[in-house]
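Encoded as structure tokens, the structure appears first; notes follow it.
Every protein chain except one is present and positioned as in the full complex.
Up next is chain A:
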Amino acid sequence: MNHRAIRAIYLFEMARTWRTLLQSIVSPVVSTSLYFVVFGAAIGSRISQVEGVSYGTFIVPGLIMLSVLTQSIANASFGIYFPKFTGTIYEILSAPISYFEIVLGYVGAAATKSIILGLIILATAGLFVPLHIQHPVWMLAFLVLTAVTFSLFGFIIGIWADGFEKLQMIPMLVVTPLTFLGGSFYSIDMLPPTWRTVALLNPVVYLISGFRWSFYEIADVSMAVSIGMTLAFLVICLVVIWWIFRTGYRLKN
């Protein structure tokens, strides 16, 4: 194992975060605070409790997931796309480093950033609404699992994209709608039966449901199903990445 190479990539990527602190950390925190102001205070005050929890408190796990999902994808996709764009990928490909180690460096850094961000948003939320986490270990486990899985997904997008437009396309057109429709701001029990069935096809529902359960023991689907679905997505991402490196897809001629 070339642990020095993993460390080099990891630290390089983390250094990029500190260089772009405003964009990486401050911007998501500001936008999440605005969600609390709009949905929690302004609109939330007119909504009765959701399954025994005030609306402002109810949306906290969903809001954290919203940022963690989008930032994991953005961080990882940009992390691997940028060396492809500038051409510096030649150095990664010609170094004595395995594909697994490359993924570990890039995805590890992207996931770390998202986890830090998730925890910052959690702390920010604590300033707006009272928080109580029933299962902190599960909460952290879900946070890490989601950050890693979606960083892997972002890595795939970064490899697949051959232009900045494509890099934005999947996060903008697929992930953001799925996240908004995944129960960030409501329980899917509030939906009419038909839409509830449709909602269950959305993988984000399982993530948010499991994550919310770790906070309030409120869930749209069972915890086992949530973990199972997330792990299934993780495995799919791993298989795709394995295939990318085996074939050299969009990396090697």
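Please note the rule applied: a contact is a pair of C-beta atoms (placed from the backbone, for glycine too) under 8 Å apart; a residue touches a chain by one contact, two chains touch by 3 or more; residues count from 1.
The working rule: contacts and distances are computed from a predicted model.
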For this session: Have a look at "Na(+)-translocating NADH-quinone reductase subunit E", "Electron transfer flavoprotein small subunit", "ABC transporter ATP-binding protein" or "L-lactate dehydrogenase complex protein LldF" and point out the UniProt protein name belonging to the hidden chain.
Result: "ABC transporter ATP-binding protein"
Exercise. Per the definition of touch given earlier, which of A:Ala95, A:Ile120 or A:Val240 contacts the omitted chain?
Worked result: A:Ala95
For this session: Please give every residue of chain A in contact with the chain that is not shown.
Result: 2, 4-5, 7-9, 11-12, 15, 19, 86-88, 90-98, 248, 252-253
